[in-house]
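A single protein chain has been removed from this complex, and every other one stays in its place.
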Amino acid sequence: MAATERDASASGGETATASVVGASGFAGGELLRLLAGHPGFEVAQATSREHANRTVGSVHPNLRSLDLRFADPGDLDAVDVLFAAAPHGVAMEYIEEWRDLTDTVVDLSADFRLDSESQYDEWYDGHSAPDHLDDAVYALPELSRGDLAGADLIASGGCNATATILGLLPLHEAGLLEGAQVVVDVKVGSSEGGAGGGPASSHPERSGVVRPYAPTGHRHEAEIEQALGLSVSFTAHAVDMVRGASATCHIFPAETPSKGDLWAAFRETYGDEPFVETVAGGSGTYRYPEPKVVAGTNDAEIGFEVDPENGRVVTFAAIDNVVKGSAGQAVHAANLALGYEETAGLDQFGLHPVGSP
Amino acid sequence: MAATERDASASGGETATASVVGASGFAGGELLRLLAGHPGFEVAQATSREHANRTVGSVHPNLRSLDLRFADPGDLDAVDVLFAAAPHGVAMEYIEEWRDLTDTVVDLSADFRLDSESQYDEWYDGHSAPDHLDDAVYALPELSRGDLAGADLIASGGCNATATILGLLPLHEAGLLEGAQVVVDVKVGSSEGGAGGGPASSHPERSGVVRPYAPTGHRHEAEIEQALGLSVSFTAHAVDMVRGASATCHIFPAETPSKGDLWAAFRETYGDEPFVETVAGGSGTYRYPEPKVVAGTNDAEIGFEVDPENGRVVTFAAIDNVVKGSAGQAVHAANLALGYEETAGLDQFGLHPVGSP
Amino acid sequence: MAATERDASASGGETATASVVGASGFAGGELLRLLAGHPGFEVAQATSREHANRTVGSVHPNLRSLDLRFADPGDLDAVDVLFAAAPHGVAMEYIEEWRDLTDTVVDLSADFRLDSESQYDEWYDGHSAPDHLDDAVYALPELSRGDLAGADLIASGGCNATATILGLLPLHEAGLLEGAQVVVDVKVGSSEGGAGGGPASSHPERSGVVRPYAPTGHRHEAEIEQALGLSVSFTAHAVDMVRGASATCHIFPAETPSKGDLWAAFRETYGDEPFVETVAGGSGTYRYPEPKVVAGTNDAEIGFEVDPENGRVVTFAAIDNVVKGSAGQAVHAANLALGYEETAGLDQFGLHPVGSP
Partner (left out) sequence: MAATERDASASGGETATASVVGASGFAGGELLRLLAGHPGFEVAQATSREHANRTVGSVHPNLRSLDLRFADPGDLDAVDVLFAAAPHGVAMEYIEEWRDLTDTVVDLSADFRLDSESQYDEWYDGHSAPDHLDDAVYALPELSRGDLAGADLIASGGCNATATILGLLPLHEAGLLEGAQVVVDVKVGSSEGGAGGGPASSHPERSGVVRPYAPTGHRHEAEIEQALGLSVSFTAHAVDMVRGASATCHIFPAETPSKGDLWAAFRETYGDEPFVETVAGGSGTYRYPEPKVVAGTNDAEIGFEVDPENGRVVTFAAIDNVVKGSAGQAVHAANLALGYEETAGLDQFGLHPVGSP
């Protein structure tokens, strides 16, 4: 693809420089894809220790037309915005260094998602920069838009947590989660395992699976609990797709709402959201949220159904884990932090028909 | 494949004749596959109105080596055992006719699965042969083995109900389901839609899906309720495989059992079952039940995990919906009805590695 | 997705109106997706007899955010550019009518791809508007860019022909195809069968296939012969993807070129092409063209290898059949016809990682 001139009007004519740390991973590559097409950013550096000096296209074949080589992480220069897509544990180690180089760090790892050291220690191993836990703004813009303007340390939400929180948020805001039993059954693609998967993620073993991989105790429960103030019963299954996360939430509220109540709640929460579409019944083939519809986009489809016999509400949330659940959410947060138009660089449509992206 | 001499010892040296009604469908073809390799059966007729006089191999390419043509359903002859794999509603219409032709009818449809007309009417439209509802033995052999010897009308259990019931049975027998909240989240392959799927099951639309298709109120709830005496909150998702059903049950018992309690319960229920394997943790890639492991076989893998934080037990059940959830279960029931060795004709291993059967 | 303001600079600030006939099909939906994001077009109407008055999003779930309903084809208004994505045979019937409504018709069907009635009759049934065969400009811009400026009837090339021609063009231009034996072995996704596939394209039958579906005599041979002046031995296989066409050409030239000769030929032909990337060896996982890398884009990856032992050159061409092989090529041609920047509206990147789009 030949790059055309980008329209900088979405960013008010300004262009910020952006660098990506950990750019050879899946989230890092996706950041490069989104930033390369973003009117308000110019990519300065993309780091990778392993692939330093190789072209970005040698790892991410979709970016062959970019004239960009990986830099060594040690050669990182000052930049307007630093996006960090390194494995968990790296950001807390380098955060001081990074803050000397930039005004705005957007971290995609779990390092700064939780508010307090005690929460962190409950789900992960010890934190080496706990002072920053309180500084960081958790970025799930539908939840925390107000805190993102001018934020200088942003912790972009996790994929499964994002899908789950989006599926529960309207009920939360309508007070329907108080005291409710909540079961979350998530189905995810193989890109969640990252670029360096082990034997279980080799194609012959990983193909065709419906594989329980986090039957209980998934770490994303912590983010969900922090965001919504309730404990959910969470189970994740690996299914045969590369991109995509689908969260089905089974909620037993104190009182069962009607379908009309739920439409009202969803409209209230998502009516003005640029990246959330409510899909709940109707005609045709695609009546409920499906991850393949939003693959490659920052969109979330959220839907619901009522089961009056069992006093249950079911909600469905579908996202692309690499975009809305990771790099896209990070760019969305950066747009808000810098005062850009919220959808700048994130306005692609999904595909139809489409297989299993 | 060239047929070798079959070993009739598993059937005590006897061979019964068997015919298959509705043999051009997926369950009908699977019956033919299993009966052709069964030491105790000889296939007499395979009916199909649409394909009458064509070879069975022209529809089921895996059976090209069989020297057998479809017969018109009107030409059905007397036979020892009649397997009916017609769409729902056909068996109730022809049941009197069939009973004149055979001593043993094994029906794979939903027509005779429920015990009473009132139950039937609650979930389906009116029944035209309600007197037989009470006669029929519901065949999920792990549940009703004792009633199957000599049965003359057998209603083979539905695929999603089979997976769910097998996932809950040990808890049921251990008394852990009394008063428990139960959520069942099922993932199924496209063969459940049968051979004549509509636009939503065309490859470009059905590929790569994680598609909620029965968010609430699936008819298999009726079978589950009848079998276990409790109402479950059931939701089914279509995923990208052809064969396979995976049922994840989230159970909130009055008191949370330990993992040891559950091992004991599973051992008690399934310790001697020839077709059930308990898979619950351990090492390696395959630590919990996965449908691809049992594809093509009559086996069920059942597993569990405890979530003490949430007072939850999670069970996983994986079957091949066309075999254990349909044709294999029917043959298993026929083996028991005729006094054959229980596993006769059903002793294939699954495959490894394997993709998405 | 919320539509952001589009940058009209790529079209010199002008905006043309565009309507899509046959908009409920796969190519029609893709035209809508591309035009909705195109700075130089505004979609006026999208016709579908079957879905008239329904929202476009009810058929194409990726376009739910568009505020657009299908119009009845009988209600078509005058428009700047008319894109026709109807089944073969429709355009020749309506061409006179359409030319009264618009200055520029871009037809995606096979109706006007061949230059003469005699060629057409050799491969298809009789043509009802043969006078226009000569008028129409065959649009494979890499081949016919010069003829497209100001063209008023454009016949956009077929998907398999496009992949094959692109794979052979550099050799053709270097004179290496003269007298050469050429075998073309194509692998295609299920979207080529269109939205109304029959039983063979139902998910249970179409999944997992490597299915010879046009062993000999595919109609796209006609386009290839017309474009390159040679007859190729063409065979197509259906494989398990929705989007994508991959053409492997095995060429036995009079004299075997060196790899350097081929690099020179490819550079000569494609060095300045905005949508063609030469991928021939190198390091990493993606060393040759792969359709999944270009899915959703108008890009073509073309590669080659020399087999000196057998006096053979092998070329590989990978495209998205719905974009570069259909709707994208049509928009590219319209850009050239209207004097827009060539890449306007077609500058998306592909995805990585990505499964089977």
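First chain written, first letter: the chains are A, B and C, and each begins at residue 1.
In this text, a contact is a pair of C-beta atoms (placed from the backbone, for glycine too) under 8 Å apart; a residue touches a chain by one contact, two chains touch by 3 or more.
Small disclaimer: the values here were computed from a predicted structure and weren't measured.
Within the full complex, the chain left out of the display is in contact with A, B, C.
Only one of C:141, C:170, C:325 or C:357 touches the absent chain when the whole complex is considered: C:357. Across B:150, B:229 or B:353, the single residue that touches the chain missing here is B:353. One chain of the complex is left out; on chain B, the residues touching it are 1-7, 9-10, 26, 29, 33, 36-37, 39, 54, 58-65, 189-191, 195, 241-243, 274-275, 277, 279, 282-286, 290, 293, 295-299, 322, 341-344, 346-357.
Where chain C meets the missing chain, the touching residues are 181, 183, 185, 187, 199-200, 204-205, 207-212, 215-217, 231-233, 235, 237, 239-241, 244, 246, 248, 250, 252, 285-292, 303, 305-307, 309-310, 312, 314, 316, 318, 353-357.
Even with one chain removed from view, chain A keeps its contact list with that chain: residues 26, 189-191, 193, 195-197, 199, 201-204, 206-208, 240, 242, 355-356.
Following the convention adopted for this analysis, only the chains that are shown with their structure count from here on.
Copies chain B and chain C of the same chain sequence form an interface built mainly from equivalent positions, shared numbers / all numbers used being over half. Inter-chain centre distance (chain A to chain B, centres taken as mean C-alpha positions): 39 Å.
Put simply, the C-alpha centre of chain B and that of chain C have 45 angstrom between them. Residue positions 26, 189-191, 195, 242, 355-356 of chain C are each in touch with at least two other chains.
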